[in-house]
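For this depiction, one protein chain was excluded, whereas all remaining protein chains were kept in their positions.
Going in written order, the chains are labelled A and B, and every chain counts its residues from 1.
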Amino acid sequence: MNAKKKIAYSMSAVALMALVTSCGGTEGGGDAAGGTEGEPIKIAVIPPTSGALAEFGTASREAWEYAAKEANDNGGILGRPVELVIKDTDASANTTLQAVREAVTQDGANFIGGVMTSTEHNAIAQQLEGLNALNFNSNGKDDALTGADCKPNSYRIVQSNLMDINALADSLAELPGETWAIQAVDYSTGHDAAAAFTEAAEAAGKEVVTEQFAPLNTTEFGTYITELKNSGADALFSVEYGADGVAFVNQADQFGLTDQFDTVLGFNMVSEPLFETLGDRIVGFKNNVGYDVNADNESNQSFVEGFEEEYGETPYYVHADNYLAAQTLFAGIEEAGSSETEAVREALKDLSFDSIVGEVTVRSDDNQLLRPSQIGEVVEGEDGELEFEILTTADASVTTPEASDECTM
Amino acid sequence: MALDLNPGQQAGTEIPGLPKATNSPRRTLLWVSIAAVVVLVLGLAVPLVLTNRYYMGLTLAAAILSFHALSVGFLAKHLGLISLGHTAFFGGAAYCVGIAMTHWGWSPLMAALFGLVAVTVAAVPMGALIMRSSGMVFLMLTLALGQALHTISIQPASRDITGAHDGLQLQAADGATFLGIDFYALLVPQSFWPLAWVMLVVVIYLLWLVGRSRFGSLLEGIRENEERMRFSGFGTFVPRVAAFTLSGAVAGLGGVLFALNAHYVSPELLSFLAAGDALVSAIVGGLGALLGPVLGAFIYTFSESFLNFGGNLQLFMGALLVIVLVFFRGGIAGIVGTLYGRSRRKRAQKTTTTTTARPAGPAEPAAPADSKEPGA
Partner (left out) sequence: MIAQLLNGIALGSLYMVLSSGLAMIYGLRGVTNFAHGSLYMAGAYVAMSVSANVNFWVALLAAPLVLAIVGASLELIFFRSLQDRNHIEVGLVTFGLSMILERVIVLVWGEQTHTVSPPELLTGSMSILGASYPTYRIFLIVVALVMAAALVGWVQYTRTGLYVRAASRDVQAASVLGINVDRVSLIVVCVGGALAGLAGALAAPYISVSPTMGMQILITVLIVVVVGGAGSIGGAMVAGMALGVLQTMGNIWVPALAALIPFVALVVVLLWRPQGIAGKKA
């Protein structure tokens, strides 16, 4: 699809809208992308407040609220206050789309954050140019969002699955275990991860003896666990996340499965919010870590300190990725000297800036934020609470050397 | 066994197979036709009056949901059957459009026709299977149909076709248009509205004609007492399948419009919850009246938008459903019908002699005067 032409079409759609509007009198909400001095910079934050992902929705909202408060306490961005337009969704594409339309056309926001799933991002991606708004994706990791389905107005702040898988693959040689079993979700993420893992394992001189896929939303893993027990593997690579991951880890423990492996390497499987639920079962598990809360840089230290003071809890990756989205947006606005959609989009092209995860760059080829991916091990901290100990860090130049050639913008 | 779900549709006065006893059918036809044309023309002006883009978007979403609700309502009204599986036709048609455009490179118009034809054709064998049942078994079979399709759509094996959980973004060739509207302008509620509105009014008008035709009377006869219809020498199976196919086509049309407007399709369209949306709309609006489901779709869409705070949408919708079912049988249209009937009876100063076996007041089919849609 020729991007310029596509923009031209959506512009004609906008023009048509303007025509209709002018016939019928002035519009209530005012058009998006206002940019005059003193007027607030409006950001729509649309995380799920119900459904299985609501917990992450709350974290997304907290991070954006913290970022906005921090910016406003420091005199705003370009001297203008930051205002959040918070909408609810149940993480279904349709509801989110309605909320996006409302936030943009009704409340005048022209930046969007906090949207959760890849399906939602896909649905709103279609509308962004018509709405003249930019979307900052801190949660959807599906590769296609910066691949075949990439869009000029969509930015991905979080690592893509591919980036994290490549980071795992990069460290595979150092992990104990010669014969590996793969348990993955029967979903693109699972299949992609399994394929990349198998390739990396062969390169590292290791063997994959079995791989099996369970449908998304599986609750009963007995069948799979029994097969894994009989596989004869000495290490496990598992791509089960969300409620599936919890159920899998819990049941694997009941079957005494994890005792027989030298390494249990998870992909998106265990993370800080699950530490309390999963408890001691996961000590020693290794997993990809999107964000290192102990990262030794000024921006991160000030974020963690300020956030803990504000909310009384330590931020984890969902907080961090959403805060990083705010950092990216603010950097873009400051670079552009304006909050006009068009100007910010131009300014973000290949923009580099210092962030909570070190220096990062917005790659203009696919609008992916280039940032490191890490592998960590779950350990019991000094205070008896579980935490990640970072084992390896892979730079973006290793995990995503080039933009996907399926992405044409 | 027939299920009379809607107290208002006590067709007890009819002799099965004979045309309805209407005072002057021709005159009614004329007036309703005129009313339909007037409503059609007035409705086209909605974007001029409703300049708020958000409310315009909601109005359009309600119109699209109306097709789905109408299709469910049609079966409930004429055959007393409750379907939880018309998502198969609504979502199925949307997927057909998506697949035809994205994978086969078809033009939007061809894809739309394909979507509509494909689900209508598919509805015939499905109807032949499912329509052998009624009541609870019918509900379960339709549920299974919708769920099976949903399950198939998210299978990784279908990923290359349906996009699995991610759904499909509709791709069109540069400069593609649909009935003269630029493909990307279809995303804009104002420019899409005329299309949806004209289709909606036409479908409602056609369903009204069907309802008062011999075929409609036949269906109601089947609903009341299928055995008796058979004894009277009517084949009941073919009409049932025909009704199922018709309702499938109506849902399919809605799905086609959805896909064209949203430019994406996702498995949610096939989900149990989508079936719930349509069914709740139809019930809240009123199953006894032709326009009930349309009314319900508008009420549902707008209240969904106003009640969507704090994540409690589901709570409110559940409460609404329970309240309507327990206290307002016949839905909103039922209330309107009762009030209308009461005032008319008062004026006419005479009592009707129909025997009502049920305590609730009759919900007459909403008069054309009620057809003004609330979003306008």
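The criterion applied here is as follows: a residue touches a chain if its C-beta (ideal position, glycine included) is under 8 Å from a C-beta of that chain, and two chains touch if they have at least 3 such contacts.
Everything quoted here is computed from the prediction, not taken from an experiment.
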{"item": "Which displayed chains the hidden chain touches across the whole complex", "value": "A, B"}
{"item": "Contact partner of the left-out chain, one of B:34, B:157 or B:238", "value": "B:157"}
{"item": "Touching residue (missing chain; options B:139, B:161 or B:209)", "value": "B:139"}
{"item": "Residue, one of A:217, A:294 or A:397, that touches the chain absent here", "value": "A:217"}
{"item": "Hidden partner chain, touching residue among B:116, B:279, B:297 or B:333", "value": "B:279"}
{"item": "Hidden partner chain, residues of subunit B it touches", "value": "1, 3-5, 82, 129, 132-133, 135-137, 139-141, 143-144, 147-148, 151-152, 155, 157, 272, 276, 279, 283, 312, 314-315, 317-322, 325-326, 329"}
{"item": "Touch list for subunit A against the chain that is not drawn", "value": "50-55, 186, 212-215, 217, 219-220, 222-224, 226-227, 229, 242-243, 246-247, 249-251, 254-256, 273, 277-278"}
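Just so we're on the same page, only the chains that are shown with their structure count from here on.
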{"item": "Residue ranges of subunit A touching subunit B (in the complex, touch as defined)", "value": "1-2, 5-6, 9-10, 12-13, 16-17, 20-21, 23-29, 48-50, 54, 87-90, 92-95, 97-99, 101-102, 105-106, 118-119, 122-123, 125-127, 130, 142, 144, 149, 186-188, 191, 213, 216"}
{"item": "Interfacial residue positions of subunit B with respect to subunit A in the complex", "value": "47-54, 57-58, 61, 154-156, 159, 164-167, 169-171, 174-175, 182-185, 187-188, 190-191, 262-264, 266, 268, 273, 305, 308-314"}
